[in-house]
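Of the protein chains in this complex, all but one are displayed in their positions.
Our next item is chain A:
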Amino acid sequence: MKFIDIVKTAIANSFRSKLRTGLTVIAIFIGAFTLTITSGIGTGVTSYIDTQVSAIGAADVLTVSKAADSTSSTTDGPAAYDPSKATTVSLGNGSRPGTTIQALTAKDLTKIAKTTGILNVDPSVRVTPDYIEYDGKGKFEIIVNATATLTTADLAAGAQLDNSSTTDQILLPTTYLKNLGFASAKAAIGQTVSIGITDYAGVQQEVKATVIGVQNETILGVGAGLNQPLTDRLHTIEVTGAPAGATDSYATATANFDIKSTPAEITAIKDDLAKQGFASQTVADTIGSFQTVINVIIGVLNAFAVIALIAAGFGIINTLLMSVQERTREIGLMKAMGMNGGRVYTLFSTEAVFIGFLGSALGALAAVGVGSLVSNILADGVFSALPGLQVVQFAPSSIAIIIGVVMLIAFLAGTLPARAAARQNPIDALRYE
């Protein structure tokens, strides 16, 4: 029997008992549908994160901090207090108010700078202005996006922050426009806003800044971005009047390394820093841990889908065993007419694969339809604050893989009945009443 005839016959056979085939197809459909949706969510979220990450152009930056004391593990209890270790709780140097973390001192910065592979190091400065105001239309609270100078913003209008510029620049999120009194993103560009900030002595001062751009809000950084000159100016005001020594320690520092470094070289730099007592993370590391969480969730959903598919596999076994039973005469007749066992085997496994294909193709198709619809509704509704987020996205390659895997499962499920069919004795068929 020619292969094309085997395929045609197998397809025709699967349609012979429509109800039975239909029920098996539904079981596979459910599994394939779930798998396609979860993989679609995976693709959607990952691609969103990827665009966010690619917005963070700083692939050559390490965020360095003092490593948490290795002795303060859960089993050993807290480490003994050591007054010689610098701690930092004050504002203006990158620490969160109220937390006590090991601070980086000027000495530490020199040590980091001397580490092989590190090109230069800058202490991270975090400023906390009180308010922002445009044209006397009211003061509003302002949140500063600490990573703004490291990232390439997803612009709605205007230009990126320029750290080498001498002017004080601010990048506003789209969500600020209405409250501040701008008609549109375009209208805000080039306008001057006032930023209020309190110095160490408690006196409030005002600084002017030019709106250089308006950005779509991202999941990684919420708030307004400030360029380096503006940050420096605000920091200077914040530490005005501070006692000596209170300002020369920092929670974190950003270190640059050669952008051409290989992952192995980056690991070597991080290991080297770790040996000296510094913890360091690239931007990719930070994003990576976020992605790991999402991957775990998707993995769990996928596991459920695979369980559904395995159950469907037993459905295939059952369906085909019944077919083999029902077609005893026919199989026997074909064998009496010189059809070899291998072809009979192929005939039944092709039928299994076809049922698998039918279920998975329909399931994937339905998933794409439903997923796209829901995704569009969510993008306009719940997720409208996150422009560009399509929660469910479908990659043709992953759909092809899903269909392929389901067909493989179907083939494996079909081997048992197909073997039973191939081993049929023609005589049994001829004696079958």
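Just so it is clear, a residue touches a chain if its C-beta (ideal position, glycine included) is under 8 Å from a C-beta of that chain, and two chains touch if they have at least 3 such contacts; residues count from 1.
One rule holds in what follows: contacts and distances are computed from a predicted model.
According to UniProt, the chain absent from the figure is "ABC transporter ATP-binding protein", selected among "FeS cluster assembly protein SufD", "Phenylacetyl-CoA 1,2-epoxidase", "NADH-quinone oxidoreductase subunit D" or "ABC transporter ATP-binding protein". Considering the full assembly, A:M339 is the residue among A:M339, A:L365, A:L378 or A:V405 that touches the omitted chain.
In the full complex, chain A contacts the hidden chain through residues 1-2, 5, 9, 16, 329-330, 333-334, 336-340, 343, 425-427, 429-431, 433.
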